[in-house]
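Every protein chain except one is present and positioned as in the full complex.
Going in written order, the chains are labelled A, B and C, and every chain counts its residues from 1.
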Amino acid sequence: MNVGIVGSTGYGGVELHRLLSNHPSIDTCILYSSTLNGNSYVEQYPHLIGLSNESVRAIELDEMKQLDAVFLAVPAGISKEMTAKLLGGKAKIIDLSGDLRLQDPKEYEEWYKGGAADLSVLGKAVYGLTECNQGAIKEADLIANPGCFPTATLLALAPLVQQKLLHPDSLIIDAKTGLSGAGRKPSLSSHFSETQENLRIYKVHEHQHTPEIEQQLKRWNPESTPVTFTTHLIPMTRGIMTTIYGELVNEQTTEELNELYQTFYSASPFVRIRPTGQYPSTKEVFGTNFCDIAIKVDCRTGRVTIVSVIDNLIKGAAGQAVQNMNLMFGLEETTGLRFYPIYP
Amino acid sequence: MNVGIVGSTGYGGVELHRLLSNHPSIDTCILYSSTLNGNSYVEQYPHLIGLSNESVRAIELDEMKQLDAVFLAVPAGISKEMTAKLLGGKAKIIDLSGDLRLQDPKEYEEWYKGGAADLSVLGKAVYGLTECNQGAIKEADLIANPGCFPTATLLALAPLVQQKLLHPDSLIIDAKTGLSGAGRKPSLSSHFSETQENLRIYKVHEHQHTPEIEQQLKRWNPESTPVTFTTHLIPMTRGIMTTIYGELVNEQTTEELNELYQTFYSASPFVRIRPTGQYPSTKEVFGTNFCDIAIKVDCRTGRVTIVSVIDNLIKGAAGQAVQNMNLMFGLEETTGLRFYPIYP
Amino acid sequence: MNVGIVGSTGYGGVELHRLLSNHPSIDTCILYSSTLNGNSYVEQYPHLIGLSNESVRAIELDEMKQLDAVFLAVPAGISKEMTAKLLGGKAKIIDLSGDLRLQDPKEYEEWYKGGAADLSVLGKAVYGLTECNQGAIKEADLIANPGCFPTATLLALAPLVQQKLLHPDSLIIDAKTGLSGAGRKPSLSSHFSETQENLRIYKVHEHQHTPEIEQQLKRWNPESTPVTFTTHLIPMTRGIMTTIYGELVNEQTTEELNELYQTFYSASPFVRIRPTGQYPSTKEVFGTNFCDIAIKVDCRTGRVTIVSVIDNLIKGAAGQAVQNMNLMFGLEETTGLRFYPIYP
Partner (left out) sequence: MNVGIVGSTGYGGVELHRLLSNHPSIDTCILYSSTLNGNSYVEQYPHLIGLSNESVRAIELDEMKQLDAVFLAVPAGISKEMTAKLLGGKAKIIDLSGDLRLQDPKEYEEWYKGGAADLSVLGKAVYGLTECNQGAIKEADLIANPGCFPTATLLALAPLVQQKLLHPDSLIIDAKTGLSGAGRKPSLSSHFSETQENLRIYKVHEHQHTPEIEQQLKRWNPESTPVTFTTHLIPMTRGIMTTIYGELVNEQTTEELNELYQTFYSASPFVRIRPTGQYPSTKEVFGTNFCDIAIKVDCRTGRVTIVSVIDNLIKGAAGQAVQNMNLMFGLEETTGLRFYPIYP
């Protein structure tokens, strides 16, 4: 297979490059960038010396259409335009931006503060939460790859929400992320001296991943209502943890719910349910495509606390994109993604 | 004034030493330790070379009783015994452990897994949440200095709970702390390589600060019910953030609540309410006795999110202890505590 | 005293603001900035909420000339021009940039890649390495405040070089710094995700602090020759360590050299010589104006290794500037600077 990465110089792009360069079914992987074309990739990423001799190329739509697959790791706003132009070519498209995730253009406009993609494009986009949408992904030509927070949140909630075990209006998601989620562009909020030995909350109730979470919850349970969603910046590079609170409809034990999760994800090689009483930490999935989950009932309040962790650049971006590519091309889901966590 | 610190070699103890050594009303500050007596303090803490020439002394109850004040920075379990022996002497006692915070011995036994202090001792203990209990603290001979999490949580909740603006059964507290809260004793969970670039959740629904929070909420609103409380370890040394979620009884705006908080804390020099739309970060109170708070209404869900940050070793321990001492001895509340944050 | 800070919005500026706001001899401290005038200072630095209500003012040379002292915390290149205009006014000037440190304009041009200050200005500038130049500093109207690396290096070398105990051509300085030395302006090299869990070397043999070190060594020993100087970026915010290697002229023991250092710095309240066998770490001077030093003879090679640590923003910048101000105005050297390290 011949594939291309657009937006190859960001953190999502370089992680895609790493995964695809080591993927057994990929013959060539072309790197595109709108700003740095002509530059050698190693100049952008010196850690690749000896591993990459590619140059970054200018966007070439006609060339890209002839590839087998194109990964769009460009900012929201740009992606929808590029997708519109690429559709109809040979290449299957996996879009890592937020542009194609919301089916309702009004939601997009409200949360992304810009014009939504055309309905014709949106209509072709399949939401790529791999574990929960395998059938559609296998048939898709266009994937809207999920956001990092929605991935961690939705995998944590799927069993309970699909089975309607939570009061729909009770969901609170307290999300925490490392800094790499903010990308490679320097800014005061990602400046080392402002970030190290610091813990911040940001975009309180205003994060653009909120409607993405709510849209999927509604597909699982039409009675779903808005969630409370907050995001925090942790002084580390990689990793997301979501701590999710909800009210149980019926009294249930931690053990029962643990078993429910074990069963629900028994065929999902990248979801690991922790034994009762054990909780995952972000470092335990560092460098992998895993999503680790734990559940604990709070008997005193009738609530349940669900904890999930992912590596935001892998399961939260590039890894899930490759996982989706695998399904789209009839490959084993885990191809090229069987990593052990780097520990410590 | 002549004061003593018992348990002087822990992080709470060394922070007390720093504050009291620079306090204008303190003449001598004696350092006690049950394990390291005879050692020079600088040997334990080389950063004090040239600043301290004290030796750490063995516990001497009779000597300690003659001091003006004794700070107990010893582990729960030990503190209650020492307090019992010191009571009745000249010295006023400020206990930084959890031993005297819970008035109900059964609660203590359940959450601390050990025998509670005598009721006669508990009966004399005044809860030292300074901003909210000034009258009693001024008269007290024995202070139960609040835990770090309860301090950040209760200051964030006081205005809303006292005015009964939240549904009593809706409170969820997602707390995050730096590693210094775990003390100076090495363990795998505070080992650098296990902790750096890592985010962990621990003691889910089981943290011993839970009943301390609930007890105070009940004093403010007798209809209070159990809260959901979770704690997370952040890869940083100092700092606590609590993100608190609750349901509003009535529809209210962020601006109204902000004003309520401004008014409530208008006479509290160490509580800083952030302007609407701005959120505090832990580094912004690093090295100070401040508690910074922000409030935001989530109009879509009818909930409010409250964020508070403190330096866990200062407002969460040693600083609040000195603040209480100031009140107990008729000093200005801020004496010896007027620090600017160290930034960056 | 009334003082002003130019370049108040950088890290050097905000640290000066903290020190001067708490200095007992300072009545008013005016904040100037060329870019942000009119803005409230708290907007730049939210951690100062409740502590500062100043607005940042535009540069006003005539006003500044009437102050008692002006601190220039502006970039090299700008400082020399401003100094030229301010000279002759009432205000004594303390320049924290590199513009006035090198007496030889050719050196400046070579290392700073720009035109040097006028000789008339340079002629008035006194090098403010406080411990080693007290007489001249007390008489000065214009101080060239030393660089962070030269401060740590020169204090570590002064006793040995002044007494000609090292082969002049044998000096190698391996310097390490935290990220705050790079200032507040975001860039890829100070971007959190590029910096955390990373160790870099930079400006190998090319750092502009090299000639500043060599100039002072030559004053102490005219036979001094160029040194080898390298600098490394450590994933922490504050702190500098220099590890310095030199060949002893005569065989000497660690104990002898330790005593020499103790004697040399016996009247220097901010230099702490560590006992034989103990080495300082950067955290042990965090938040202070201390420079801690240790010496160890390498008997097998005839070399000596000298280690020094400072807080780069205090003894390496703002603290030493205030220390110099104290001397210039006949105050006790330690006024407003008696801090305990924040530990841990």
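As a working rule, a residue touches a chain if its C-beta (ideal position, glycine included) is under 8 Å from a C-beta of that chain, and two chains touch if they have at least 3 such contacts.
Every value quoted in this text rests on a predicted model; they were computed, and no experiment measured them.
A.B. asks: Which one touches the absent chain: A:H191, A:H205, A:R272 or A:K296?
C.D. replies: A:R272
A.B. asks: Write down which of C:D169, C:E259 or C:E332 is the residue touching the left-out chain.
C.D. replies: Counting the whole complex, the residue in contact with the absent chain is C:D169.
A.B. asks: Which of B:P235, B:P280, B:G319 or B:G336 touches the chain that is not shown?
C.D. replies: B:P235
A.B. asks: Out of B:K138, B:H167, B:R184 or B:K218, which touches the unshown chain?
C.D. replies: B:R184
A.B. asks: Which parts of subunit B are in contact with the chain that was left out?
C.D. replies: Contacting residues on subunit B, toward the hidden partner: 11, 178-180, 182, 184, 186-188, 190-197, 235-237.
A.B. asks: When the complex is taken as a whole, what residues of subunit A touch the one chain not shown?
C.D. replies: 11, 14, 18, 21-22, 45-51, 180, 184, 196-197, 237-238, 272, 274, 278, 280, 283-287, 290, 292, 338, 340-344
A.B. asks: With the missing chain put back, which residues of subunit C would touch it? List them for me.
C.D. replies: The missing chain touches subunit C at positions 169, 172, 174, 176, 178, 193-194, 196-202, 204-205, 225-228, 230, 232, 234-239, 241, 243, 245, 279, 281-283, 286, 296, 298, 300-301, 303, 305, 307, 309, 344.
The criterion applied here is as follows: only the chains that are shown with their structure count from here on.
A.B. asks: Would you mind checking which chain's C-alpha centre is most distant from the centre of subunit A?
C.D. replies: C
A.B. asks: In whole angstrom, what separates the CA-based centres of subunit A and subunit C?
C.D. replies: Those two chain centres are 46 Å apart.
A.B. asks: Need the CA-centroid distance for the pair subunit A / subunit B, whole Å please.
C.D. replies: Each chain reduced to its C-alpha mean, subunit A and subunit B end up 38 Å apart.
A.B. asks: What's the distance between the Cα centroids of subunit B and subunit C, rounded to whole Å?
C.D. replies: Result: the chain centres lie 37 Å from each other.
A.B. asks: Scan subunit B for residues touching two or more other chains and write them down.
C.D. replies: In subunit B, residues 196-197, 237-238, 283, 286, 344 touch at least two other chains, as defined above.
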